[in-house]
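One structure, pasted below without further comment.
One protein chain omitted, others in place.
We just call them A and B in the order they show up, numbering each chain from 1.
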Amino acid sequence: MTENSSAGWPRPIDSILHGATDYTVGATLVTMFPRLARIEGTRAARQIRIAGAVHAGYSALTDYPLGIVKAIPYRAHLAIDAIGALALAATPFVTGQFRRGRDQWVPHVALSAFELSSLALSDPTGRGDYKADVEAVRRANMEDPARKIHEGGLAVTPGAAATNGGATAAATA
Amino acid sequence: MGSTTALTVLGSPDEVRRKWEDPTFRPEYITDSDADVTFREAPGDRGTEIHVALQRADPKGKLGQVFQKVVGSVSMAKVKDELRRFKQLVETGEVARSEAAPEGERAERKLKQRPAQPLEQSELQKAGV
Partner (left out) sequence: MRANVWSGRNTVQVENVPDPKILNDRDAIVKITSTAICGSDLHLYDGYIPTMKKGDILGHEFMGEVVETGRGVSNLAVGDRVVVPFPIACGQCANCRNELYSACENSNPNAGLAEKMFGHPTCGIFGYSHLTGGYAGGQAEYARVPYADVGPMKIEDDLTDEQVLFLSDIFPTGYMGAEFCEITGGECIAVFGAGPVGQFAIASAVMLGAERVIAIDQFDYRLEMARNKAGATDTINFDADPDVVEQLKVMTGGRGPDAVIDAVGMESVSGHAPLQAIERLKQASRQETDSGAALRDAILACRPGGIVSVIGVYGGLMDKFPMGALMNKGLSLKTGQCHVHRYMKPLYEHVKQGHIDPSFVVTHKLGLGEAPNGFETFKHKEDECVKVVLKP
C-alpha cells in the first residue's frame, strides 16, 4: 500500500471533497431531510436538525480548504465526525424514543452509518489516497530530485537569445 | 450535413484536374456517383478549390445503402474522406495511415477504430500495406 493509506483499503476522499460533503449534508439535514424522511414535527426531526447544524458549524471552524475560521485541526474534525456519528446513532436508544416506531431511530442509524462509511474512505492527511508506491519510485530513480532542484547554478544564460545584442545582455547579467 | 463540400489542394487547376483523371489518384466514390465536381483557382497562391455537390446520393454497397436510409449523410462523409485522400496523394505522395486507422481515413472506421498500437504481421495485408 502507499504511505498515504496506512489502512488496508483505498481512502480517496480528500479534504476538499470531505468539506463539500460536510456542508451539503449539514444543509440538507437542517432543511429538507425531515420532510423527505417523513419525520417532520417529531423529536427525531429536531435531533437531526441540530446534528446537521452542529456538523456544519464545526466544519466552518475546521482548518481545511473549505473552513472559514481555521481553528480545528483536520484530524480532530474527523474524530468529532466519528464521535458525533456514534452519538447520533445512540440518541434514540438513550431517550427511549425508539419504542415509538421505526421512523424514530432508523434515520439516526442510517445517517450514522453514512457518516462512518464516508469517514472510512477519507484520507486523514487530507490529500486523498493514490496508487503509486513512492518508495519503489525512490529506489528506482536514477536521478536525485533534491540535488536537481536545490544544487548547482542557473541552467540558462540570461539574454542569450535576445534579438538586440545577446552578448551585451549576458555581459551585464 | 449539407450536400456540398469543398477542399483546397495545393497545385494549379490544370495539375489538379489532370491528377483527378489519373487512375492512380482517381477518387472512385465521387467520380462514380452523380456528384457535380468543379475546380476553381483559390485566391492568392492557395492552390485549387475542389467543389463537390451531391446531386442524387447513390451509395454503392449494402452498408452504404443501410446507412443512407438511417443517417442520410454517410455519402457526404465518404465524399470528404475521398477528397482528403486525394489531397494527401497529390500533396504528399501517400495516404496518411495511423495504427488506429491503417487503411487511411474511412467513414466506417470512425465507429470501429483499432487501438493505437502496431499491427500484427497478419493484419498488414488487410490494411492494404
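Rule of thumb we're sticking to: contacts are C-beta pairs under 8 Å (C-beta built on N, C-alpha and C of every residue); 3 or more make two chains touch, one makes a residue touch a chain.
If you're wondering where the values come from, they're calculated on a predicted model, not measured in any experiment.
A.B. asks: Return the single residue from A:V69, A:V94 or A:L154 that touches the missing chain.
C.D. replies: The one listed residue touching the chain not shown is A:L154.
A.B. asks: So that we can see where the missing chain sits, which residues of chain B does it touch?
C.D. replies: 8, 10, 46-47, 77, 80-81, 84, 87-88, 91-102, 104-105, 107, 109-110, 113-121, 124, 127, 129
A.B. asks: Residues on chain A that touch the omitted chain in the whole complex?
C.D. replies: 16-17, 19-20, 65-66, 127, 130-134, 136-138, 140-143, 145-146, 148-150, 152-164, 166, 169
Keep in mind that, in the parts below, only the chains that are shown with their structure count from here on.
A.B. asks: Between chain A and chain B, what's the gap in Å when you average each chain's C-alpha atoms?
C.D. replies: The separation of the two C-alpha centroids amounts to 54 Å.
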